[in-house]
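Only one protein chain is missing; all other protein chains are in place.
Our next item is chain A:
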C-alpha cells in the first residue's frame, strides 16, 4: 500500500506555544468541554484534572507516535482508545492512592478522560503522523494549554463561589458566596466570559494587522 509520506514538522518554539494560544484546546478549539465545565468549581480540582489529562495526553501521544507505522489504518481508533484507556487506568488508580478526597471530588470525570476529544484529536491529527520528539513537545504544549484553561475557569469560580483560592479564604468573615458560580451554570458563565475576552483580543489584533497592512499598501 503506497502512501504519501506525511510532511514532518520540524521542532520549533511554535510546536509548544501553539497549544497555549492559537490552538488552545479550550479557548480556541472548544474541545473537551465536559471536564472544563464539570470539574472547575475549585482551583484544586482544576489543577488535578489538568495534570491528569496532561499525563494521559503526553504518554498516549508518545506511544502512538512510536507505534504509528505498526497500527493498521483500519483499526486505528480502537487502538488509540486502548492505549489511552491504559494510561487513564493508571491515573485513576494513582489519584485514588494519593488522595481519596480528590478522587471523590473528581468522580467519574477521571475515567471519562478516555473519551476526552483533546487526546483523541491529538492522536489522530498529530501523534499518528509526526516523529517522537515533536510529538512530545506538542502534546506537552497542549496539556499545558488545557491545564491553564481549567485553571482560568477554576480560579474565577472558586474566588466568586467560595471566596477562596486553593481553600485559603481571601476575604474576611461574612463573605457572600455567589452560589451560582460553583453550580453548573457558573461554568457556562465563566467560560463564556473568558471566550468573550479572548475573541475580543484576537479580533482587535487582527484589525490592527489589517490596518497596518492597509497603511503599508497605501504608502507603497
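Criterion: a residue touches a chain if its C-beta (ideal position, glycine included) is under 8 Å from a C-beta of that chain, and two chains touch if they have at least 3 such contacts; residues count from 1.
One rule holds in what follows: contacts and distances are computed from a predicted model.
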item	value
Absent chain [UniProt protein name; select from "Peptide/nickel transport system ATP-binding protein", "MinD superfamily P-loop ATPase, contains an inserted ferredoxin domain", "Membrane protein" or "Ion-translocating oxidoreductase complex subunit D"]	"Ion-translocating oxidoreductase complex subunit D"
Residue of A:30, A:78, A:180 or A:201 in touch with the missing chain, whole complex considered	A:180
Sites on chain A contacted by the missing partner chain, in the whole complex	163, 171, 174-176, 178-181, 183, 185, 189, 196
